[in-house]
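Okay, structure first, notes after.
Shown here: the complex without one of its protein chains, the others still in place.
Chain nomenclature is as follows: A and B, assigned in order of appearance, with residue numbering initiated at 1 for each chain independently.
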Amino acid sequence: MRYIDEYRDPELARTLLDEIRRKATRRWTIMEICGGQTHSILRNGLDQLLPGSIELVHGPGCPVCVTPLESIERALAIAAREEVIFTSFGDMLRVPGNAKDLFMVRSAGGDVRIVFSPLDALQIARDNPSKEVVFFAVGFETTAPANAMAVWQAAREGRENFSVLVSQVMVPPAMRAILSSPGNRVQGFLAAGHVCAVMGYEEYEPVAREFHVPIVPTGFEPVDLLAGILNTVELLEEGRAEVVNRYGRVVSREGNPVAREIMAKVFEVIDRPWRGIGLIPDSGLGLREAFARFDAEKKFHVTNICAQESPLCMSGSVLQGMLKPDGCPAFAKECTPEHPLGATMVSSEGACAAYYNYHTIVS
Amino acid sequence: MCLAIPGKLIELTTENGLKMGIIDVNGSKTRACLEYVPDIKAGQYTIVHAGFALKIIDEEEAAESLKLWQELIESGAFQPEEDSPFPEIV
Partner (left out) sequence: MTIAPACPTPIMQHETVQMAHGAGGRLSQALMQRVFMPHLSNAFLDLLDDQAKLDLPLGRTAFTTDTYVVSPVFFPGGNIGELAVNGTVNDLAVGGARPLYLSAGFVLEEGLLLAELETIVKSMAEAARRAGVMIVTGDTKVVGKGQCDKIFINTSGIGVIREGVNLSCRNLKAGDSIILSGTVGDHGMAIMTSREGLSFHSRITSDCVALNGMIGSILDELPCAIHAMRDPTRGGVAATLNELASSSSVGIEINESTIPVKPDVRGACELLGIDPLHVANEGKLVVAVAADNAREALDLIRSFDPGRDAVIIGSVVDDHPGMVVMRTLYGSRRIIDLPLGEQLPRIC
């Protein structure tokens, strides 16, 4: 596969690993922000191959993991309504609320459908004019343009039976929250390549300066990740707190201006709670007033639904890189992929699930 | 967080007033919205996320960085490990 296989080349990976070993003279703690990168690192066992001096900690960049419990509860409430066809990416169907997940709503008679694109949800709305079609618009900046376009297009068509339940979050405020936390151990970041494909990396430059950390946008294949780690190590060794782009084939400094424009027209920056972490100011996106009629929370009056996390779950510390998944007392005991206590165990790219799946015996 | 897969645009279409296209991913073909890559032409590679083409892949940049890495290997600046990465199982 072009633009994948080149970046899975074992020889190139070995070369980069040797180079990382050569360059690293001290212990460094590096966070990959993105859950997709965590998944790729563990799936390919890259952490086993890195020198012991390089510790990778796994970041909060998994929309499934950080979608707050109250949003899940609101989704469950809306999906159970008779007039509703509830549409979602496959990722969200197994995420448990307090007592249920979307699969259980479906088995109880709810019309819950998996879509690949938000535009597919809009098509379902066109095909079912007598139904209310709701799309669960989760994601980071990568997914925001897709979600924005569905709303934009619905407005253009005057599609009143379509609405979105928004749980959009953004990376830089989460990085700031992690770096500002007293327990922070992160010394350098691999920035999420596909977030940067949309947003560019300009907004990471002040973060690098302010907190004196190197930030390296990188891709998702082993060679991309290792090149990103190598670059981060080089910057750390040289004491340079800069943003260096290692994903040039996809990421430019300004990102995708067309996508950012529609995003800005549809969404505005708001405070958002993150599951396991809590409220992070200015960390989310919500629909602008002009699109309020597409807001499922308002349409179905679910803003009053609140929820409590399991007291056993330490996913907040895991998401902020302060605790490795297997350091949690509930890990693989009360909390497993079959019975997840927190979202990091739910999503296949959640750090806890990835540890559970790939790590149990390798040690 | 975000699965975005490279594929080649093979056909441009319009649906409901939106610029759409068929993207070939290793022989599997999927539909994607092209509104965010207005300059894309058939034959170019793009990354697809949630049914949207998000960025045209910069082929020159990709070739350039791969070449640099290749040189890194060939330069022999370091010794590659002698064994193949895994033993034959058969």
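We take it that a contact is a pair of C-beta atoms (placed from the backbone, for glycine too) under 8 Å apart; a residue touches a chain by one contact, two chains touch by 3 or more.
Nothing here was measured: the structure is a model prediction, and the numbers come from that model.
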Open item on the list: With the missing chain put back, one of A:117, A:168, A:252 or A:317 would touch it. Which one?
Closed with: A:117
Task: Residue among B:2, B:34 or B:72 that touches the chain left out of view - done: B:2
- [ ] Sort through A:71, A:143 or A:344 and give me the one touching the missing partner chain.
- [x] A:143
Task: Positions on chain B contacted by the hidden chain, ascending - done: 1-3, 5, 7, 22, 24-32, 48-51, 85-86, 89-90
Open item on the list: Even though one chain is hidden, which residues of chain A still touch it in the full complex?
Closed with: 1, 4, 8, 10, 13-14, 35-36, 42-46, 48-49, 62-64, 89-91, 93-94, 113-117, 120, 124, 139, 143, 222, 337-338, 347-349, 357-362
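Operating definition for what follows: only the chains that are shown with their structure count from here on.
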Task: Interchain centroid distance [CA atoms averaged], chain A/chain B, Å - done: 21
TODO: Please name which positions on chain B make contact with chain A in the complex.
DONE: 1-6, 8, 16-18, 25-26, 30-33, 35-38, 45, 47, 49-52, 54-55, 57-59, 61-62, 64-66, 69-70, 72-73, 77-81, 85
Task: Contact footprint of chain B on chain A as seen in their complex - done: 1-4, 6, 10-12, 14-16, 18-19, 22, 34-36, 61-63, 89, 116-120, 126, 139-140, 142-143, 145-146, 149, 153, 156-157, 192, 194-195, 197-198, 223, 227, 248-252, 256, 258-259, 262, 349
